[in-house]
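A single protein chain has been omitted from the complex, and every remaining protein chain is retained in its original position.
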């Protein structure tokens, strides 16, 4: 699958405001904003919402919020790559700071995603972890300082050099890996700066999901993402 | 929700033969068999299949294969009671031998299921564990010797007194808890005997999912379940 | 082993002030206070300190801070009952709120402790959990509200009825289980009240380990424990 940066990732987490019908509504808004702005959108609904959301979007790529390192078989309650694929997902998020995995399970989950033709997007807490995970050949990575997630303090503002160091850590190992940097993205300028400093994408969760006007917020974020990207190609 | 024993539980686990469309097909067969035989059926599809399966059945109750002990919020990749409910499930399976939980998380998951008006069905490995879990007030319990699951050796045949001891362990603490006993159910007489010896229900996974003729197998199991139940009311 | 309430449990956790030689010093103080006051003392050093501490005490019983549900064999990095026993421990703490276990592992750890002739002392977060765990036949239990641990808010002060409810939950299932209630014990009157309201013992960690004068603090706690106990036998 060809990916077109810049990318904006919208994580529904387990918020009621982004569960079931409300996840579908949010995905539809992202779908429209993606079409209007040319920014690639990924949405990460809950596992039980993947099938519903997938049917309702054209442009947005749907990612599962977790994948278990299992093969088909007797694994009650685990998340199987083939099931995620059949439900309509384009990819899977692995090792989010709220759902971290054993190293060995990250490796296996990336392999299982590849088996099922799903994009693998793996989170890392630090540039050092990002370097380690890049060796495991995921398609995309999301380095995020976990202590900033959900705080309103964007990594790009709070930790000088986090974005360029994290991007470099990954690209030095494998320049084909797409690097998205988030954590605490609150203002459009956070998104713009994150992309400007080298990320192929950015994203948000809490701030967007809790926004009064989600559509307006997503449009502003998409435009800022595009501005950041445009400034790099000059 | 009023439950009518005898009950037959069909666990799809993470088998490809019971994923996506094939989970829906299997659920439809169970739906028909339930209507024809008067046996209550529960089906446990994968998390990503709950929404699809729920829309296609009338008689069968759909259970999620796992529930996390979380409240709505920032919990990427975890299973939220409210999301499971909105996807159409009637209940949740908790602590299956393939996906065991901390004691404290079992307690919280049972509470979260109740909050979301989902039935809670908790597995236990031994009569002693069954007694302990019964204190946590689930709606249903499934005592199963984990070493027999998927082996073709039914608990009722392999461990003398397992069924009556497990049922007694639960009912002594709380007679309102419905007790289902499975593990290794292969032949109709396994189902019949399990019910005869005191269980309110039984169930299967591997043997039924891998059966050449699933409908025939389910009909035989349902009839045997009913025979076992009838023999008790005499 | 015959246990003589009232009991005071001193948990070293992973505090530097109670590591290695400092754990030995603390244990010696507790040993002396136990002899002088007639209060039974348990000390819970780190795993690596059990052997050193055990050799230096006469009255105090040493407990391991954790036990894994394993049998002897290929289990690198896990805590084996027989090894804990040979190192000199009299018992093991299981399922502390900082190191919670799966229900099935609690059951097995209690059994493994019994195999190795170690006392099992299992923690529980709530009276409901305490009731569940009591079914698993541990020798002692410690119900503690985890949200109060280390806060300076004693359960006996902060949650009306916690002590009597937790004690009753356990004793209703098995009156032979000794019930110790801690969490946030800061002042001698916390210890006194906890025992008065029905606990067979109490204990502390942070407040005692960080105390300027540990001996004085332990003496006051021991006396308060004895006062609480005396008031019950009147």
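We just call them A, B and C in the order they show up, numbering each chain from 1.
Here is the rule we go by: a residue touches a chain if its C-beta (ideal position, glycine included) is under 8 Å from a C-beta of that chain, and two chains touch if they have at least 3 such contacts.
Since this is a predicted model, take the numbers as computed values, not measurements.
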Exercise. Specify the shown partners of the omitted chain in the complete complex.
Key: A, C
Quiz item: Of the residues listed, C:80, C:158 or C:211, which one is in contact with the missing chain?
Solution: C:80
Exercise. With the full complex in mind, choose from C:7, C:27, C:43 or C:93 the residue touching the hidden chain.
Key: C:93
Quiz item: Which residue from A:106, A:141 or A:154 sits in contact with the chain not drawn here?
Solution: A:106
Self-check item: Selected residue (touches chain absent from view) among A:30, A:93 or A:136
Solution: A:136
Self-check item: Contacts of chain A with the absent chain, listed as residue ranges
Solution: 95, 100-104, 106-107, 125-126, 128-129, 131-133, 135-137, 173
Quiz item: Tell me, which residues in chain C touch the chain that this view leaves out?
Solution: 11, 13-16, 19-21, 44, 46-52, 64-66, 70, 72-80, 82-84, 86-87, 93, 96-99, 149-150, 205-206
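Please note the rule applied: only the chains that are shown with their structure count from here on.
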Quiz item: When you check each chain against chain B and chain C, which touch both of them?
Solution: none
Quiz prompt | Cα-superposition angle relating the copies chain C and chain A, to nearest 5° | solution = 180
Self-check item: Furthest chain, CA centroid comparison against chain B
Solution: C
Quiz item: Shared interface numbers for chain A and chain B above half of all numbers used, same, or below, different?
Solution: same
Self-check item: Two chains sharing the most C-beta contacts
Solution: A-B
Quiz prompt | Separation of mean Cα positions, chain C and chain B [Å, integer] | solution = 38
Practice problem: Would you please write down the residue numbers of chain A that are in contact with two or more other chains? | Solution: none
